[in-house]
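Heads up, one of the protein chains got dropped from this complex, but the rest are sitting where they should.
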Amino acid sequence: MSKRLIPLFNRVLVQKIVAPSKTTAGILLPEKSSKLNSGKVVAVGPGLHGKDGKLLPVAVKEGDTVLLPEYGGTEVKLDNKEYFLYRDDDILGTLHD
Amino acid sequence: MSKRLIPLFNRVLVQKIVAPSKTTAGILLPEKSSKLNSGKVVAVGPGLHGKDGKLLPVAVKEGDTVLLPEYGGTEVKLDNKEYFLYRDDDILGTLHD
Amino acid sequence: MSKRLIPLFNRVLVQKIVAPSKTTAGILLPEKSSKLNSGKVVAVGPGLHGKDGKLLPVAVKEGDTVLLPEYGGTEVKLDNKEYFLYRDDDILGTLHD
Amino acid sequence: MSKRLIPLFNRVLVQKIVAPSKTTAGILLPEKSSKLNSGKVVAVGPGLHGKDGKLLPVAVKEGDTVLLPEYGGTEVKLDNKEYFLYRDDDILGTLHD
Amino acid sequence: MSKRLIPLFNRVLVQKIVAPSKTTAGILLPEKSSKLNSGKVVAVGPGLHGKDGKLLPVAVKEGDTVLLPEYGGTEVKLDNKEYFLYRDDDILGTLHD
Amino acid sequence: MSKRLIPLFNRVLVQKIVAPSKTTAGILLPEKSSKLNSGKVVAVGPGLHGKDGKLLPVAVKEGDTVLLPEYGGTEVKLDNKEYFLYRDDDILGTLHD
Partner (left out) sequence: MSKRLIPLFNRVLVQKIVAPSKTTAGILLPEKSSKLNSGKVVAVGPGLHGKDGKLLPVAVKEGDTVLLPEYGGTEVKLDNKEYFLYRDDDILGTLHD
């Protein structure tokens, strides 16, 4: 039976986007060029209580494409798929086409 | 006489779930594959007072299945059973089938 | 003349419970098995002022049996009896039969 | 398809201004003289919630020319162009002709 | 002319109580037994402003007998008498007969 | 075209005052005597938001002569002139004749 994880507090569950090493036309992409450390938001926590006691919701939402920091992130394996958990204030930004 | 522990502040008492090394059909599971560091919440503390003085209840409740961090947790032996105490903001998330 | 200590702020004075090394029937208990690091609360301080300025009373009360952390605690000798002072947020929980 | 990054929280996306090594009249500029570590603001995040819970918008806006600190900044490559992400309180000031 | 010190903020001026090495009947007391690190409060500061801006008076008052921590305290010589200054939240508790 | 810097947050732009090594009458001043580490305030930032969310303006203003700490300060070259950026709470005081 598959497992679903609902993050706690301001954590965000992300599935990394592995950039294709070849273009659709099959041309090999240089190693470094297209590799943005990015991922798809799979689930978000409820957020954190701010200093005034009010709940600050997480800054991203399910389905967002996000730019991830070079380091950090907790690896989580669910049904043999690899995910990463980040605190929302470690995520750099949202990516848009 | 058995002992019951009520955690203080935002602590959570967890009994770890030890994943079966064989499937119900008896097939040996590869060592790493199914081992989520997870546990069942046995008892929770009242929570912590936020910056505005109001009590913030603990983010999980008795009976929840939770995903635990790789490190941390204070081992507690009660009636020869092994439990672990975590602060609620160290717990990564709740697991759902 | 015996001395009485009233702790300050959120400190808690505890007398450790030394678990019997033999059962009532005289059977030697294995070293590690029953040794919960626990104690009886003898006196508590008034508490600490929270961030909103209001006084947060200490989380345990006189007579409670408490589970103590492995480390910490300030040793205090009063009338040749040994006590330990803890800050209330270092105490793990209350023990109940 | 080109990618656009919207920074999170109080982050600012900057494209560095590389000072010309020659004057318009072609005279070679001494290495150190004109090199201000400056850049153009390309995108800003929504800001951070202050201690009173209200949102504090980022201190600079798109199009500003800013003086950057000597160190820090996270390198981000988008469509083969090089950008840098800073927290707004690390940016030293805005430059004006 | 003798000097009087009024401590600032939440500081407390204490004169240490040196326990008698002999009982009134002249019996030598074992070195460690009766030596509580205690003292008499000689003067207290006005207190500290809490997070809500209100003044939190010092937790002890002149004349109190207090239990002192093993370490810390700033030595102050006034008219050849030795005193110690402590912050009130370093003082462990008040002693009562 | 000359550049003008408007500092951000509670930063202050200062031009150091280099004390004359000779008196007006031409007498060589001993090295250490008159050398106050001081400067003229050239520009100030808007200030910082206090804990209550209100903007706390910078504690000095353009034209003030200020006493600078021995260390710290970020060097900034604008139109070949040397300035230093300080956070206002690092500046020791204002100097008056």
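Each chain carries a letter (A, B, C, D, E and F) given by its place in the written order, and its residues are counted from 1.
By definition in this document, a contact is a pair of C-beta atoms (placed from the backbone, for glycine too) under 8 Å apart; a residue touches a chain by one contact, two chains touch by 3 or more.
Since this is a predicted model, take the numbers as computed values, not measurements.
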Interface with the undisplayed chain - residues on chain F: 33, 36, 50-54, 56, 59-60, 67, 69-70, 88-89, 91-97
Absent chain, residues of chain E that touch it: 1-9, 11, 13, 43, 45-46, 49-53, 74, 76-78, 80, 85
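One rule holds for everything that comes next: only the chains that are shown with their structure count from here on.
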Other chains in touch with both chain A and chain D: none
Degree value of the rotation bringing chain B onto chain D, based on Cα positions, nearest 5: 105
Chain whose Cα centroid lies at the greatest distance from that of chain A: E
Separation of mean Cα positions, chain F and chain D [Å, integer]: 25
Touching two or more other chains - residue numbers and ranges from chain C: 50-53
Arrangement of touching chains [line / ring / star / complete / other]: line
Touching pairs - complete list by chain label: A-B, A-D, B-C, C-E, D-F
